[in-house]
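Report on one structure; see the data block that follows.
Every protein chain but one is kept in place in this view of the complex.
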Amino acid sequence: MTARQDTTEIRIGPTDVARVMTLLHDDPEFRFLILSDLCGVDTGSVMQVVYHLWSDATPDWLRVIVDGLPRDDPRAPSVTFLWNGAEWAEREAYDMFGIIFEGNRDLRRIYMPPDYQSFPLRKDFLLADDAARAPGQGVRHMEQTFQPAEYRRREVLRQGLGSDAGQMAPGLQTAELASGEDPAR
Amino acid sequence: MASDQPSNPQDGLTTTRDDSLVKPIIVANSTWTPADPTAYNGGQPPQITHLRELELGDKSDNGRWGALDVIPTKADYVLDLIRINSLWPLLSGLACCAMEMMSAATSRNDMDRFGMFPFRASPRQADVLIVAGTLTTKMAGPLVRLWEQMPEPKWCVAMGDCTCSGGRYKRSYATVEGIDRVMPVDVYVPGCPPRPEGLIYGMMKLQQLIKERRGHWPERHIGPTVPIGV
Partner (left out) sequence: MTTEQTIRSLDDPDLFVETPGTIYDAIPPLPPRTEREAEFYTMRDGEMLINLGPQHPSTHGVLRVVLKIDGERVVDLDPVLGYLHRGVEKICENGDWHHAISNCDPLEYIAAMFSEAMPVMVAEKLLDLEVPRRAEYIRVLAWELNRISSHALFVGWLALDLGGLTPILYGFIERDEIVEMLAALTGQRLLFNYLRIGGVNGDLNHDFLSRLGDWMGNALKRIEEQQKLLNSNEIFVARTRGLGVIDRDMARRTLLSGPVLRATGIPYDVRRAHPYSVYPELEFTIPTREEGDSYARYLLHLDEIKQSIHIIDQVLHRMPDGPVMAKVPRLMRIPPGRAYVSIESPRGQYSAYGMSDGSDQPFRLRIHDPSFFNLQAVGLLMPGNLVADTMAIMASLDPIMGGIDK
């Protein structure tokens, strides 16, 4: 997946985001004042956050890929301090992938209902005919119910439940396919 | 009683057919195996856990909402004939089919001629719920609440493929496959989106249905007309 790209692209790690974005935004030579798109990507091994920036100084888009977010606890800094409009895009990335944006004042689910348990666009959330039978819950025996540590802790505190609450349901640690197909075809 | 079968088939429209030549051709599914082995054997009832209150326990309207406090009287036999010509729809345009519904309501394909111009905003004043557009699980609750707020007599038209059976979003994680899983439907208008003339045909079918079924509107069933496992 590193073969071709069409625009200039830079890859940074999650710790550099604030610094790099501020530099690209404020520097008079760059002037990347407009963020066109903010999305999350699940490559199967890591998670990424991809920003597309535009500047009136160059005719090309700049793609900033924040690479290397671990799949079980993806966290990235938020860019809402530069662009207010990124708030909802980060909410969407959280909703679809589980990427937690630190600094976003309003990181809750935007598309799915607030009590939805999974993150649909992750590669281990599989759509199958079973999904047709239990809409809203995802595919129960096929999906991996992912709950980031923070969510689990918060739920535990909120409901005052015991210490064993917030664990993933037993037996659902990995995505299993009943027919034994390879999900990554 | 299936809602699309008239109680008195009219003479002259029945023909004798030789069914031996028109047997349905059944092709066994060999291209993929469903993950659930009981899928096509009746399957399990849909556990819409997210909408647990709407689970399909009871198939008839009466059981679902308690004994119906409204008893159709003899007057309703006549009133239904009058109601046909002034069915007021509730604005329930969710997605693309709403565009065609609005197109059916405006000048070129006029639904006003059938008495359906005022698209009421409030469910308390509406007769027909034309569900136009994909029903998602998040929206299912509010939509059923709207349906329940509509006073009897009320009818429901499922417009578009997404409301009839899930349509192109049948395999999606966030949609309800067909609104007949959550509310009783009287007329299905297929199409993606159906042409405005198609919707008008559907409304005329609804008028015919009300006329034939006059006075018997509480007896309807919730439940998909398509087998659950499909």
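Lettered A and B in written order, each chain numbered from 1.
The definition used in the following text is that a contact is a pair of C-beta atoms (placed from the backbone, for glycine too) under 8 Å apart; a residue touches a chain by one contact, two chains touch by 3 or more.
Source: prediction; values computed, not measured.
Residue B:Thr136 is the one among B:Thr136, B:Ser165 or B:Gln207 that touches the chain missing from this view. Counting over the whole complex, chain A has residues 1-7, 9, 33-37, 39, 41-42, 50, 52, 54, 59, 61, 63, 82-89, 92, 96, 105-115, 120-121, 125, 127, 154, 158-159, 185 touching the chain that is not drawn. Residues of chain B that touch the chain left out of the display are 50-54, 65-66, 91-96, 98-100, 102-103, 106-109, 119, 121, 133-134, 136-146, 148, 168-169, 171-175, 192-193, 195.
Keep this in mind: only the chains that are shown with their structure count from here on.
For the pair chain A and chain B, the distance between mean C-alpha positions equals 38 Å.
Chain A contributes residues 111-113, 115-116, 120, 125, 127-139, 142, 177-179 to its touches with chain B in the complex.
Across the complex, chain A is touched by residues 33-37, 39, 43-44, 46-51, 137-138, 166, 170-177, 228-229 of chain B.
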